[in-house]
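One structure, pasted below without further comment.
In this view, the complex is presented without one of its protein chains, the others remaining in place.
Moving on, here comes chain A:
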Amino acid sequence: MSALSLAALRTSCGVPPKIIRSTSRLLSNDGHTITNVEKTFHRRSCCVQTYILSVTRLYSSQPHNPKVPKMPTWEPVPEDQLPQPAQIPADLVDKLERLALVDFRTKQGLECLEKAIRFADQLHVVDTSGIEPMDSVLEDRALYLRDDAVKEGDCAEELLQLSEKTAEEYFVAPPGNIPLPKREERAAMLKHSEF
């Protein structure tokens, strides 16, 4: 993932394509510069897509938003405030793989999982006693209730085109869930596979 933030502008007055060439110092994650941005520019009928780095907005009409700090202000939480690092037993990994159908048994995968848990452990530092749990940032919005009138459907052809295998207007799937092989068998399978 590069450090480029892509902003798609749809303007009626049209931003002249010359803008792109002026922001030539674009940096990627490991510090290499990318100079041939022009190749990624293309124009559509009524919409101009421009790629502009968020830090330098030379021709933007709005000044820098005061609510956004210019430098990052958060500090990493010291290790002693966090609980013990979680140990993930092999059985749990197996169960998670079975439930989520995601293969993460490799060393990299487990490390990534441990880092993610450690990152989430920072939440323990916050004192939540006596506070109602929030389950959605939408909780103070009104849920829109729709009228009971038919407005959609009748697009069987379009939907069936999306599927590789169909049979007379039905989608085709393998018979039932193919059970995931046991841990030992899977390890043997992975060893001999191309991954």
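Here is the rule we use: a contact is a pair of C-beta atoms (placed from the backbone, for glycine too) under 8 Å apart; a residue touches a chain by one contact, two chains touch by 3 or more; residues count from 1.
Just so it is clear, contacts and distances are computed from a predicted model.
The chain that is not shown carries the UniProt protein name "Glutamyl-tRNA(Gln) amidotransferase subunit B, mitochondrial", picked from "Non-structural maintenance of chromosomes element 1 homolog", "Gamma-secretase subunit APH-1", "Sesquipedalian" or "Glutamyl-tRNA(Gln) amidotransferase subunit B, mitochondrial".
Only one residue in the set A:H64, A:K107 or A:K151 touches the chain that does not appear here, and it is A:K151.
Against the chain not displayed here, chain A makes contact via residues 99-101, 135-136, 138-156, 159-160, 162, 167-177.
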